[in-house]
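A single protein chain has been removed from this complex, and every other one stays in its place.
Moving on to subunit A:
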């Protein structure tokens, strides 16, 4: 098995996990930079997937399964957006070219994102795998994923003998997630778009690892693991809910101001606050996970709300922790009404809150 993008925490975790599976004999981990974390005994090959050398690595490894995780929205270390785009798009092209030449390969798993659907007011509320986007993403990571999926579809046409599994992940969150949304939620004060409350969906890192495993092994009985699947936790959180659960105040800004600030931040090179990101935080996006359940046979362990709760625990409290707000409301409840007759209700409420 050959895994790309292992220098990232997610790739590293996946390699360590997959090594424990009995079906896996040997894992060749590939990335352009050496990983900062250990890989649990996998062979690390330092190779840049943008270079044709990847074909030699693949041929020497003789892998029958390729898991392509090097499609990411945030640069590693001090990489620029241009290098990231090259790794995403050119890297995928080179890797697929290498795969096409390889006689051994049987299975290809590609990490994609629900960004391919874009985010527009004219879109249906819930995207299925077959919903065509009303407005194609114009740039940034979202456009990369659209292009990557295009090349993968071409590869699947040319090599019908290879089982191709494209996993469109919703926003990945978790204690170690390095997605753009995770860095957004780490801001002390969250800028939001005035008059919009987007619906967001999250998927937990643990579930990501699990579903990647399902994709990279033989399908279990009565399931099929080739095709395109949306991967997301159950349920939906509104951005306002996220901010309150995170305990971070929001600053509603008018849409033109947000766009302008986003481009300013981008020009200064502080963070990749792309137009795609702004559109997601304006209109939101929800995908249907029926295919994931019925065809892929995967049920996520964490719902959207649980994923977010886990993320909140790992980040520590914000400026307005929900517990403090709740306590303030309690104190007000205790103030004006004399006597203790409503105390049972209070404790009942507290129980309901902590549930």
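Methods note: a residue touches a chain if its C-beta (ideal position, glycine included) is under 8 Å from a C-beta of that chain, and two chains touch if they have at least 3 such contacts; residues count from 1.
Everything that follows uses one rule, which is that contacts and distances are computed from a predicted model.
**Q** Name the chain not shown, per its UniProt record: "Lysophospholipid acyltransferase family protein", "Glycolate oxidase subunit GlcE", "Acetyl-CoA C-acetyltransferase" or "ABC transporter ATP-binding protein"?
**A** The record names the chain that does not appear here as "Lysophospholipid acyltransferase family protein".
**Q** Can you say which of A:37, A:159, A:217 or A:245 touches the chain missing from this structure?
**A** In the full complex, the listed residue that touches the missing chain is A:245.
**Q** Touching the absent chain in the whole complex: find that residue among A:53, A:133 or A:235.
**A** Of the candidates A:53, A:133 or A:235, A:235 is in touch with the missing chain.
**Q** Would you indicate which residue among A:124, A:150 or A:316 is in contact with the undisplayed chain?
**A** Per the contact definition at the top, the residue touching the missing chain is A:124.
**Q** For a quick check of understanding: of A:64, A:147, A:178 or A:197, which residue touches the chain that isn't displayed?
**A** A:197
**Q** Name, in rising order, the residues on subunit A that touch the hidden chain in the full complex.
**A** Considering the whole complex, subunit A reaches the absent chain at 121-126, 128, 131, 193-197, 199, 235-238, 240-245, 249-250, 252, 255, 283-284, 286, 320, 322, 324-326, 328-330, 332-333, 335-337, 341-342, 345-346, 349, 352-353.
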